[in-house]
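Note that one protein chain of the assembly has been removed; the remaining protein chains are unaltered in position.
Going in written order, the chains are labelled A, B and C, and every chain counts its residues from 1.
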Amino acid sequence: MVETQEIELRGHIIASGVMMQLTDRVMDMGGNFEILVFEVGKKKTDTSYARLRIGASGKEKLHAILSEVHRLGGSPVEVKDIRLVPAEADRVVPKGFYTTSNHPTQVKYNGEWVPVGSIEMDFLIVVDPDRKTATAMPLGKIRKGNLVVVGEQGVSVTYPERPREQSTFEFMHGTVSSERPSETLIAQIAKEILDLRKKGGKIALVGGPAIIHTGAGNAVASMVRNGYIDVIFAGNALATHDIENSLYGTSLGMDITTGKPVTGGHNHHLYAISEIMRAGSIRKAVEKGVVKNGIMYECIKHNVPYVLAGSIRDDGPLPDVIQDVMVAQDAMRKHIHGCSMVLMVATLLHSIAVGNCLPSSVKTICVDINPAHVTKLMDRGTTQAIGVVSDAGTFLPLLARQLEIQSQAAATGKK
Amino acid sequence: MVETQEIELRGHIIASGVMMQLTDRVMDMGGNFEILVFEVGKKKTDTSYARLRIGASGKEKLHAILSEVHRLGGSPVEVKDIRLVPAEADRVVPKGFYTTSNHPTQVKYNGEWVPVGSIEMDFLIVVDPDRKTATAMPLGKIRKGNLVVVGEQGVSVTYPERPREQSTFEFMHGTVSSERPSETLIAQIAKEILDLRKKGGKIALVGGPAIIHTGAGNAVASMVRNGYIDVIFAGNALATHDIENSLYGTSLGMDITTGKPVTGGHNHHLYAISEIMRAGSIRKAVEKGVVKNGIMYECIKHNVPYVLAGSIRDDGPLPDVIQDVMVAQDAMRKHIHGCSMVLMVATLLHSIAVGNCLPSSVKTICVDINPAHVTKLMDRGTTQAIGVVSDAGTFLPLLARQLEIQSQAAATGKK
Amino acid sequence: MVETQEIELRGHIIASGVMMQLTDRVMDMGGNFEILVFEVGKKKTDTSYARLRIGASGKEKLHAILSEVHRLGGSPVEVKDIRLVPAEADRVVPKGFYTTSNHPTQVKYNGEWVPVGSIEMDFLIVVDPDRKTATAMPLGKIRKGNLVVVGEQGVSVTYPERPREQSTFEFMHGTVSSERPSETLIAQIAKEILDLRKKGGKIALVGGPAIIHTGAGNAVASMVRNGYIDVIFAGNALATHDIENSLYGTSLGMDITTGKPVTGGHNHHLYAISEIMRAGSIRKAVEKGVVKNGIMYECIKHNVPYVLAGSIRDDGPLPDVIQDVMVAQDAMRKHIHGCSMVLMVATLLHSIAVGNCLPSSVKTICVDINPAHVTKLMDRGTTQAIGVVSDAGTFLPLLARQLEIQSQAAATGKK
Partner (left out) sequence: MVETQEIELRGHIIASGVMMQLTDRVMDMGGNFEILVFEVGKKKTDTSYARLRIGASGKEKLHAILSEVHRLGGSPVEVKDIRLVPAEADRVVPKGFYTTSNHPTQVKYNGEWVPVGSIEMDFLIVVDPDRKTATAMPLGKIRKGNLVVVGEQGVSVTYPERPREQSTFEFMHGTVSSERPSETLIAQIAKEILDLRKKGGKIALVGGPAIIHTGAGNAVASMVRNGYIDVIFAGNALATHDIENSLYGTSLGMDITTGKPVTGGHNHHLYAISEIMRAGSIRKAVEKGVVKNGIMYECIKHNVPYVLAGSIRDDGPLPDVIQDVMVAQDAMRKHIHGCSMVLMVATLLHSIAVGNCLPSSVKTICVDINPAHVTKLMDRGTTQAIGVVSDAGTFLPLLARQLEIQSQAAATGKK
């Protein structure tokens, strides 16, 4: 018995490649399809529309296929309401709950399409029947009685188009290579940052301690001072070595201006932590004049917020570090929503953590010396990502200089 | 004005290379030395003794040199008592505090040599004047009034000898290479594990989720079942994917027996977490018969403790995960002290965390596909470390088989 | 002025993704298109057909777009004959010559479609007017007077379908990851080899010296002995260390059975080369009983040909090494044509060399400990490639065992 179901696809279904992915996937899974309507947008900015009849032998097979089709944005032509089941207890949710992608999502509730707020990868959808709103929430936050969406019925995903403007993100998307013209790429990234800035977009930096070890601390400090960074996500190590550098001129005991280890330098990171403990916090240490420069100093001086998330490998840690990782995750989330671009440099752990919380529309730039790390970060599901295999110690100073050169050129109208 | 100081070195100062490091370092720093006594042990097991007069122009230079000499185990011939200063407040410690290495350490207190307990890298030394004991403690745990050792005076470090028995650790120590006979090496590691077992040594496993993704979960489960692992240190991901594999036969949604993605598989890790939340804990899920096999199952069944430390990138997390990283660190420490060997597989984060807490005498085996990770782990200061650049998915099954073959051969007296 | 051109696409244009790539590319380049006909094959094995009208502002832009469309297999509906220009002198060819892809290609000559023989990436097409044949040839082999195809007119490329049978190559294609179930994957590769064998397909091995260093020499020797390898491509190092292992039990001076360096072992590779120089060749050394086992021994004994290509880093080299790289390339080519599968293990140089010569229909399996190498090899343009990030020393013995187990199971009908 061949079972069939009509489904619809809307949007930039050619540009995004989703039309082909979908038909391909159907055939891979042993189903077949008939194209009923296929209206292709003639211009770049036009959307397209397709209606297909999906067929498979047996209900179970058809269901499996439709589940895949759903993830790609294909919805049944006639959409029924979502199914809602209340949570039995805190964190005890109905089986078969729906888990979100990081793409814009709507649910059909009482015959109306309701957008899902706070969308993030691998969340559940909870509906508030009084306010008629739908919100994405992590499993750990579901409370007894929350109405949780079960199954895919009534849920519609808008698969994002690939960016089509002639931006760096458009042609670089998804590629990772160490064989590209580095200075050209850095100049383009600087331009993207300045363009985003002009439009009022927010930019986050996720950074690892290698930024300090490789001598790029000054470059990042200048980017904070000049207003190119709106929030910093990092761990104990970045902040500690930044402050070590400020207090002793060293990072991990190595003199940053000579590259040579300093006698007693192995003490410096602990001494730096101790000084902040003595002051009470990084802010107080800056206010008391203990810390006089560096990335953290500029954050305090320019009211750039930071979230320092604890990790099992921390020494100390600094009083500013949030030791409970779930509390830290929530602190991170508060700042992430609203960001248009995230610059991830030399940290896999914190970059993945931030990446997990990003809606698919946020632009990301991943810089790491390790190509496997860059590849891993690129696979996180943003639709506009640039991967750069490079050295933080050369990349960031060159980027800071480009930002200066281009912004001055713009100011004097030369460009 | 040339200032001089006589110092002594004892122990396996040739075998450890420390005699040469010391004289070399003195000259590098612009000092000079005279060998007053040099008694070389004639046999492998003999210790040697050297007395040198260190000279440098000016007190400051001499002090810098003696600080380096101290780290290498060289002590002034006439040793004065340690200097102790009380902590002003909780976590507010006297400036110039002494920070420990991970080598055995003694302090001279009231003219007596007192061993320092709980030694670990980058700790402070606190003396209890009533009980006449000295203990290494992390900065964050110092309480008001604790007597903290300041400066190097009165502190003596015993630089560990390189292992001299013809063990795998002896000849492999410190080298990292992907160009070694893999099966030979695995057989030797199996032998080391069995030898250690016979002597009653404890073995810890630090593992990342790639163990499950690469299909090596069964191998580790069998190692737990057969008593080769005494404690597991990991994060939310290893446990989640292990349970996902047990419940659904997948890891990250990929069928472990076919390597193919499964429809709806992207839900599985969240569904797995949800089932454990429903049961209340991993132990309860095992007891209720929800989880019926896998690494965590064997841990519960064989009372092998585990510490699951939270991380900022966690989904869920499982109820067993310790979300506060400092609490997790303490939990880890309780189990680490007493281990003779640590096997670190496919996780940089947790391996560094464990490595930070290890005394220098513990043997470590680091297995990772990324040579840079292996090198980083090898630099953590243990004196007996083997680095293996390999794939968890082939390494662990081969190791589990070797353990079986060799232990059976031993049992039947064939070997 | 909008210029237009009708083009056609045939074949598995959905399954291959080429339909979408093409429309996407046209819009990226500022062109537009109208779908005139779109006949989708309903079954997996059906081919599809599309006719599109491509438009762009101005001839130059249209030409640029059509050039891209051409590379994807789109041909003008009305195809004119190719343009042929004779080479002025040896290796001096007409400007604007056509360069081939590694996909099946036809040229329209005197109104007839003529298939292009010996297709390989980056070759020129030469037409023999007497025999009415077209042949792909490297630039360096063009001789004065050869008729060389200029421009894309009259050339048609068949973009290969993605394999649709449920083979390992189908679902693994193009992915590179160290996070897959290794033993499962090895079992599937063994199955592919055995299936290919049954159909009479030829298999090539491209190997680096790490095969010997990691102790996998025996595994490869057994694969040669058991008939799973039809030709070996390698360099001086693989053969030298294989023979060193046979003569002295060492590789790079390290005892393969213990993993320990042997006194005087640094001489062994030179002594091995010297013994072959004394015998005259590897074949003579085997015949004289000097070399009694190993990969090269099995090649001689079972008449498996090998091409040892010289490289600038060679010691010696062995008399069998072809020192002129272009002569070596030709030797390689003779054996490559006819192969259905190439197994590339632990050598980037030789694997790229072989990959350059492969038609896009040949299956490739790339195994390397370095993920960047695997990615680089996967980008070489075959349509059926599996990348495995693993250790030769564990991968190859496990593969050899799987081949044995599965072939025995097949023989006894158990499977």
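We adopt the following convention: a contact is a pair of C-beta atoms (placed from the backbone, for glycine too) under 8 Å apart; a residue touches a chain by one contact, two chains touch by 3 or more.
Because the structure is predicted, anything quoted here is derived from the model rather than measured.
Novice: I'd like the shown chains that the missing chain touches, ordered by label.
Specialist: Hidden chain, whole complex, touched shown chains: A, B, C.
Novice: Considering the whole complex, which of C:67, C:110, C:257 or C:408 touches the chain not shown?
Specialist: C:67
Novice: Among C:214, C:329 or C:407, exactly one should touch the missing chain; which is it?
Specialist: Selected residue, touching the omitted chain: C:329.
Novice: Considering the complete complex, identify which of A:220, A:369, A:385 or A:403 is in touch with the unshown chain.
Specialist: A:369
Novice: Can you say which of B:2, B:27, B:89 or B:409 touches the chain missing from this structure?
Specialist: The one listed residue touching the chain not shown is B:27.
Novice: Could you pull out which residues of subunit B are in touch with the chain that's been left out?
Specialist: 14-15, 17, 19-20, 23-24, 27-28, 32-35, 38, 40, 42-44, 164, 178, 371-372, 375
Novice: For review purposes, identify every residue of subunit A that touches the missing chain, sorted by number.
Specialist: Within subunit A, the residues touching the omitted chain are 168, 171-172, 178-186, 188, 210, 213-216, 251-252, 254, 256-261, 369, 371, 389-395, 397-398.
Novice: Would you write out the residues of subunit C that touch the absent chain, in ascending order?
Specialist: Residue positions of subunit C that touch the missing chain: 29, 64, 67-68, 71, 91-93, 95, 97, 99, 122, 138-140, 235, 263-264, 266-267, 270-271, 273-274, 277-278, 309-317, 323-329, 332, 349-350, 352-353, 356, 370, 372.
Rule of thumb we're sticking to: only the chains that are shown with their structure count from here on.
Novice: At the place where copies subunit A and subunit B touch, is the share of residue numbers found on both sides over half (same) or under half (different)?
Specialist: Mostly the same residues form this interface, as more than half of the numbers used are common to both chains.
Novice: Looking at mean CA positions, which chain is nearest the middle of everything shown?
Specialist: Nearest to the common C-alpha centre lies chain A.
Novice: Where the CA atoms of subunit B average out and where those of subunit C average out, how many Å apart are those spots?
Specialist: Comparing mean C-alpha positions, subunit C is 45 Å from subunit B.
Novice: At what distance in angstrom does the C-alpha mean of subunit C lie from that of subunit A?
Specialist: Comparing mean C-alpha positions, subunit C is 38 Å from subunit A.
Novice: Between subunit A and subunit B, tell me the centre distance in angstrom, where each centre is the average of that chain's C-alpha atoms.
Specialist: Chain centres of subunit A and subunit B, defined by C-alpha means, are spaced 34 Å apart.
Novice: Among the residues of subunit C, pick out those that touch two or more other chains and give their numbers.
Specialist: Counting only residues that touch two or more other chains, subunit C contributes 178, 371.
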